[in-house]
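Following this message is one structure expressed as structure tokens.
Heads up, one of the protein chains got dropped from this complex, but the rest are sitting where they should.
Take a look at chain A:
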Amino acid sequence: MENNVVLSIKNLHVHYVTADATAKAVNGIDIEVREGEALGLVGETGAGKTTTALSVMQLIPDPPGIIVDGEINFEGKNVIYNTDRENQKMRGNGIAMIFQDPMTALNPIMSVGDQLAEVVLTHEKISKAEAKKRVIDLLEIVGVKSDRYDDYPHQFSGGQKQRVVIAMSLLCNPRLLIADEPTTALDVTIQAQVLDIINKLREQYKMSMILITHDLGVVAETCDNVAIMYAGHIVEKGTVREVYLHPKHPYTRGLFDSIPKLDDDATELIPIEGAISNAADLPTGCYFHPRCKYCQEICRREQPPQQGDAHKFMCHFDLFSKEEA
């Protein structure tokens, strides 16, 4: 089974340590991404989504960030012990990342074409002319006309910039693409265009993807599997269909109940009371217990075990299976 697994994260713990406090951002997560798979990583602000992504990229700011425990195996090699040289080789070629904000991901004083060509020239021994050709080809694919090669980032609109960033991440044919809220800064019609491009390219290059977002709709439309994060834990994981149709964790349930649904008029929104716990001051027991409607004595005391096989969830109980049956 190991052979087509591209990325496997085991028991990852990441803390941010300052003189005053230790923020426990990621608290023992396991993730596996297979060849060609798209995994959605969903959660609210502070759930540890971006920290997970940065750990994989080996970009955790240190200090204050420390990977305290765990393994991150990319193509069978634990990247935590990588040298800077190895990391640089891995980024771009192996794993590429699209950051949330296209406005700050590009160098403002370098033309778009030049900064894209730089990526190719850094990673591969090819001539400048070849690099330029590759850049122009890819820009065409993502829908940026080649006559914009010499334009600067400020001359592009948000949607166009995000296309440039996507082109940049794909220049060296990465095996895994990590997209951190790639469409959050964009409008819906542009978002549809960008997701369409990502989906097509993913198929074409047989690329795996981790899509980080808080938008359950975007995940439903682009991913095969989904992992729901809360306070540094993955509280539920499974195929999109399974998790969306039969959510088993009270937090996942709460997320679905709290978003307005387009094809369902009558429903009243049921919010999750309270707010996510501070990572520097996590509660005892289940991290979700202060906000959980179904909280029992044991939830305050003990961390819940993981239940289920293909569809995993982290709860002391199996609250919703019976009512569905």
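The working rule: a residue touches a chain if its C-beta (ideal position, glycine included) is under 8 Å from a C-beta of that chain, and two chains touch if they have at least 3 such contacts; residues count from 1.
Everything that follows uses one rule, which is that contacts and distances are computed from a predicted model.
Enquirer: The chain dropped from view, which UniProt name applies: "Regulator", "Spore coat protein JB", "Sugar ABC transporter permease" or "ATP-binding cassette domain-containing protein"?
Expert: "ATP-binding cassette domain-containing protein"
Enquirer: For the chain not shown, which residue from A:Glu44, A:Glu86 or A:Asp151 touches it across the whole complex?
Expert: Of the candidates A:Glu44, A:Glu86 or A:Asp151, A:Glu44 is in touch with the missing chain.
Enquirer: From the list A:Ser258, A:Thr284 or A:Ser321, pick the residue that touches the absent chain.
Expert: Residue touching the chain left out of view: A:Ser258.
Enquirer: Check each of A:Leu59, A:Ile270 or A:Ile298 against the chain that is not shown and name the one that touches it.
Expert: A:Ile270
Enquirer: Of the residues listed, A:Lys77, A:His154, A:Arg241 or A:Arg300, which one is in contact with the missing chain?
Expert: Residue touching the chain left out of view: A:Arg241.
Enquirer: If the missing chain were put back, which residues of chain A would it touch?
Expert: Counting only chain A, the missing chain is touched by 44-45, 157-160, 187-193, 195-196, 214-218, 220-221, 240-241, 244-245, 254-263, 265, 268-273, 275-276.
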